[in-house]
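Every protein chain but one is kept in place in this view of the complex.
Right after this comes chain A.
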Amino acid sequence: MAEPAWLLAKRSATAALLSITLTDIVGNIARTHGDSMQPTLQPGEKNLLGFLKGDIVFFEKISAAAYKYHRGDVVVLRSPSDPNQWMIKRLIAMQGDWINVPGSYEILQIPKGRCWVEGDGGNISLDSRTFGALPLGLVQGRVTHKIWPPHRFGRVERVFPKGRVMLDDEV
């Protein structure tokens, strides 16, 4: 009788449905690739051993649904130049803020609905310094925890970028 096999298939289908829904609504994990968020997040290498070295982070999407982000949050966002690529950056400024563009004397105001993101790792980062202010709609979630490797497990803190932005309002 094929009863147990049928039951197993049904259970796994339910589990798949539930996990897809939860990863869509609650949060998901992402892996760090580049150097751009050092020293907050460490990158891994491409080979199998390096796969285990790179930081894996958990990002939550509940605040993403309402776009309630704060300056200094580490966020996951889709790359503006490649829709399949995701980036992990720190949110520096929100719409309406005035920001001093690094490496220049230019001061610009972030347009409506956009945000300014930068990597923590100095100049080695493909971020708003290249792309300019990015639409907030690209942001997928807020990084809350490092979950891998185990010895680096911990919260990812919000670090307010002091002296970088002139605030428009308290968001």
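As a convention for this text, a contact is a pair of C-beta atoms (placed from the backbone, for glycine too) under 8 Å apart; a residue touches a chain by one contact, two chains touch by 3 or more; residues count from 1.
Assume contacts and distances are computed from a predicted model.
Per the UniProt record, the absent chain's protein name among "E2 ubiquitin-conjugating enzyme", "Peptidase S26 domain-containing protein", "BUB1 N-terminal domain-containing protein" or "NUBP iron-sulfur cluster assembly factor 2, cytosolic" is "Peptidase S26 domain-containing protein".
When the omitted chain is restored, the residue from A:Pro4, A:Pro39, A:Pro83 or A:Gly163 that touches it is A:Pro83. One of A:His33, A:Arg71, A:Lys89 or A:Arg114 touches the chain omitted from the figure, and that residue is A:Arg114. Chain A residues in contact with the hidden partner, per the touch definition given at the top, are 14, 17-18, 20-21, 24-25, 67, 78-84, 111-114, 134-139.
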